[in-house]
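All protein chains but one are shown in place.
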Amino acid sequence: MSRGFDTERWTGLDGLVLVAAAVGVFTREPSLLLAAGLGVVVLGYVRVAAIPEVSLRIERDLSDATPDPDDEVEVTLRVTNEGSRTLFDLRIVDGVPPALGVADGPARLGTALRPGATATATYTVTAVRGEHAWEGTVVVVRDPSGAVESRETVSTETTLRCEPELAATADLPLRGLTSKYAGRVETDVPGSGLEFASIREYRHGDPIRRIDWNRRARTGELATVVFREERAASVVLVVDTRPEAHVAPDDEAETAVERSVDAASVAFSALLDSGDSVGVAAFGPDECWLAPSSGADHRARARRLFATHPAFAPTPPDGAFFPSVAVRRLRRRLASDAQVIFCSPLVDDYGVSVARRLEAYGHAVTVVSPDPTTTSTVGARLARIERDLRLRELRRSGVRVIDWGDEPLGVALARAEAGWSR
Amino acid sequence: MSEITRKPTRTGTAMALSVAGLTTFTLGFTTSTAAVGGLVATVALAAGLFRGSRRIVDAAGGLFFLSLLFAGASGAGTEALLLATLGSILAWDLAENARSVGEHLGRETDTLRLELVHAAATLVVLAVGAAVVYGADRAAAGGQPITAVVLLLVGVVALVTVVTR
Partner (left out) sequence: MTLARRLFLLVGVIATTAGFAVIAGVSLGLELTDIFLGLVAALAALQGLRYVQRRRDTSMNTTVTGDPEARIAVPIPGSDFDDDLVSAAGRRTRWAARERVVDRLEARARAALVARGGRAPEEAAALLDTGGWTDDPVAARFLGASVSVPLRQRVRLFLSGKSSLTDRAERTIAAIERIGTADGPAGERR
């Protein structure tokens, strides 16, 4: 009796037995007394109900522990009864990671298991970016009559790691995103670049090889050739990971944060390829900052960061978040000429104010906004209008906005680029 | 798929309704009123399983009980009544178990083995119990003096009180 709890499943049967017996006595019908007798037997059966010691070995196999996004991974759950008694009623629910959806077959198992026997359940999950650890498996055991039940959680460590390659898609028209100011920045600061800027009067200390000897020969004046200063752009990808950004048009769809991280990782790779120095930041309760840099090591770091950093997890964070503190911290970290690509669904006004404040501090801001709105409810239709108004407000204040709907990101970029060049 | 269907399993529903039908058939050998009661109880059980409602399944069990009482009170044969009692308890047990398994594991999970084992366990207990009770009755063939009946009733009441948790 020590294990498990009473389910109260048979409560009231004792009453029926008594009533049957009473009616039997009252009407002098022995058959009813026999029926009551059968009831007493069942009561005895329920009374002796007990659950043996549960000793299970649970193993889990993944067909692929490091899949690509959208791959279907087959999970095999093997449960072995290592105890010495038969488990008559065993119900098992596996702890599928919250961010993973089961594509086929329930992650459950119901069976009776002899000592030493093994039961198997197979199901398929669809991989999404991130590091996903399985949670405890819930084991419910009942005695054969169902009068006593026990519940325990058995944890078996299994991790599925999905780290998409950071290869830029070849046909991604990122020039729209970068032509204006990303890539090499041609500054207006006269300096020691390659492109000719102007000629000015010689000042003491100018390098000899910068002196315009042609002019000296022609006019006898000393003049210095000045070239345009040129620097690699530093771009920081800021992903909106606030709880507000964890929205999706329906249960099956990718969340706005997942799409934002997608957009950021694609842009990261493309910008790195075009020679920029790229950094990554999360704007949300979980802190994440990767300072702008370049090179193969940096690419590998970013890849790991996008896949496994808790800030970019597809599940909503639950820590406290102070957005104005976060904006200030972000500003301190950004170099004064750093450009910002802000990935946010813009489903609330704060996202807009972040973009506008960064723009006001002198950073060139481009907003890449995955559209999570739908028209399924009254509120959803309003949210769509509100988001449209926010996009207009941002565009009016000079922030470039890429509205990314259901189409591939490349299509949205191309469309936005066409709009800008007009 | 995103969520399981938390409805009584098909296996359990089929088994429970078959047993309920057989019980109604058995009640047909007692009185017609009891048979009608059994029929109503079977319909109620089907409704409870369709809706996945514990209350309706319990109510169906109650209806079976009333049918049994009525059959017994109007002088039903011992064999028929004992068989109908066995059937009533089994039908309710299977239906309730189907509901519980459906709630835990849903209709999508393969629970055939689980439910067959449960049904077999209950059936064995009921069959052995019925055999013992019937055997005791036969051993005392010739009609029990009412003194014995009352003493047994007092004994049953006292023992049930002890056994009840």
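As written, the chain order gives the labels A and B, with residue 1 at the start of each chain.
Going forward, contacts are C-beta pairs under 8 Å (C-beta built on N, C-alpha and C of every residue); 3 or more make two chains touch, one makes a residue touch a chain.
Predicted model, so just to flag it, every value in this text is computed and none were measured.
Engineer: Using the touch definition from the top, which of A:Ala35, A:Val73 or A:Val102 touches the missing chain?
Structural biologist: Within the whole complex, the residue contacting the unshown chain is A:Val102.
Engineer: May I ask which residue of A:Val42, A:Leu87, A:Val140 or A:Leu409 touches the chain that does not appear here?
Structural biologist: Considering the complete complex, A:Val140 is the one touching the chain left out.
Engineer: Please pick, from A:Val154, A:Val225, A:Cys288 or A:Ala380, the residue that touches the omitted chain in the full complex.
Structural biologist: Within the whole complex, the residue contacting the unshown chain is A:Ala380.
Engineer: Touching residues of subunit B against the unshown chain: what are they?
Structural biologist: 1-4, 54, 58, 100, 103-105, 139-140, 144-159, 161-162, 164
Engineer: Contacts of subunit A with the missing chain: which residues?
Structural biologist: Touching the missing chain: residues 5-9, 11-12, 14-23, 25-26, 91, 93-96, 98-102, 106-108, 123, 135, 138, 140, 149, 151, 246-252, 255, 314-316, 345, 347, 372-374, 376-389, 392-393, 396.
The rule is simple: only the chains that are shown with their structure count from here on.
Engineer: So how far apart, in whole Å, are subunit A and subunit B when each is placed at the average of its C-alpha atoms?
Structural biologist: Taking the average C-alpha coordinate of subunit A and of subunit B, the gap between them is 51 Å.
Engineer: Using the touch definition up top, name the residues of subunit A that touch subunit B in the complex.
Structural biologist: Checking each residue of subunit A against subunit B gives 6, 9, 14, 16-25, 27-45, 47, 88-91, 93, 101-106, 108-112, 121, 140, 144-146, 251-252.
Engineer: What residues on subunit B touch subunit A, complex-wise?
Structural biologist: Counting only subunit B, the residues touching subunit A are 1-2, 4, 65, 68-69, 72-73, 75-78, 81-82, 85-86, 89, 93, 96-97, 100-101, 104-106, 108-111, 113-114, 117-118, 121-122, 125-126, 128-130, 132-134, 136-137, 143-144, 146, 149-150, 152-153, 156-157, 159-160, 163-165.
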